[in-house]
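Written below as structure tokens is the structure these notes are about.
Not every chain of the complex is shown here; the ones you see sit where they belong.
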Amino acid sequence: MGFSAIDYEGELFSCFAFHAALVILKVLLMVPLTARQRFAKAVFSNAEDARVHPKGKVSLVDPDVERVRRAHLNDLENIPFFVLIGWFYLMTNPSLVIAKNMFRLFTVCRYLHTFVYAVVPLPQPARGIAFFGAFLVIVVMTVSVLLAAF
Amino acid sequence: MGFSAIDYEGELFSCFAFHAALVILKVLLMVPLTARQRFAKAVFSNAEDARVHPKGKVSLVDPDVERVRRAHLNDLENIPFFVLIGWFYLMTNPSLVIAKNMFRLFTVCRYLHTFVYAVVPLPQPARGIAFFGAFLVIVVMTVSVLLAAF
């Protein structure tokens, strides 16, 4: 099937750029979210950081801080790959409606994932659904690119 | 030397897209690989996850689960950078034969890396060879881009 150049002034690219920026913004938000937990619990990873807080101590096992850090790591396991494979996917002549809704599904799922993981922890399957909704989008785009490359 | 636009309908881009999708697919496969170990050992990172398994317990130090997670983290330390620097590398007018074989070497090495790390653990230097074969590809592409940017 092959690949073709992206129309950077078109609607599809603009939608992709918007959702890529939204999910990258979501990763950036992990920084204040982690800082909030660190200062609330006075728990830091390094001796030089602990000194900035009157009660600061070094710990790598605080459950509330580690929960936020696991959410952050899960972002790293998913969000860069969405943006990376998305660029190739745009060149496979996807259906505009399908592509735009996949981008939206991914973004909504990743925001929900962080919310139920690290803001207001909820019982499963809340996080599982959010995770697999977003994961499915990456899988579909990756398979589409593999098929286009044959 | 400078950069020039990519021919998205050409053989080189198609080969890059194919290998980028293959290694991203490899990262995605870490999800079932991790889940398999978690359910086999009934070990989870969060209390709400442990509840989905009758014998589920929370542990962040199970050696079999952590081995798979280290393989996953090693992917994050390498695979996104292969795809990111690869885009620039395509614009440096590389030799078609060299570029295609570098993409293949990277993909084979990263699949082998996961296999000997997290599927059937093998003695060194198995994993070291797989790691450095792939790492060398990223180094060569990065240096090529730096030279082209002068």
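Every chain is named by a letter (A and B) in the order it is written, and numbering of its residues begins at 1.
Keep this in mind: contacts are C-beta pairs under 8 Å (C-beta built on N, C-alpha and C of every residue); 3 or more make two chains touch, one makes a residue touch a chain.
Bear in mind the structure is a predicted one, so any value in this text is a computation, not a measurement.
Asks: Number of identical chains in the whole complex, 2 of which are shown?
Replies: Taking the 2 displayed chains as part of the assembly, the whole thing totals 3 copies.
The definition used in the following text is that only the chains that are shown with their structure count from here on.
Asks: What is the distance, in whole Å, between the centres of chain A and chain B, each centre taken as the mean of its C-alpha atoms?
Replies: About 18 Å, centre to centre.
Asks: Can you name the residues of chain A that touch chain B in the complex?
Replies: Per the touch definition, chain A meets chain B at residues 2-6, 61, 66-67, 70, 76-77, 80-81, 84-85, 87-88, 91, 121-125, 127, 135, 138-139, 142, 145-146, 148-150.
Asks: Show me the residue ranges of chain B that touch chain A in the complex, using the header's touch definition.
Replies: Going through chain B, the ones touching chain A are 8-9, 13-15, 17-18, 20-22, 24-25, 27-28, 30-31, 45-46, 48-49, 51-52, 60, 72, 76, 80, 83-84, 87.
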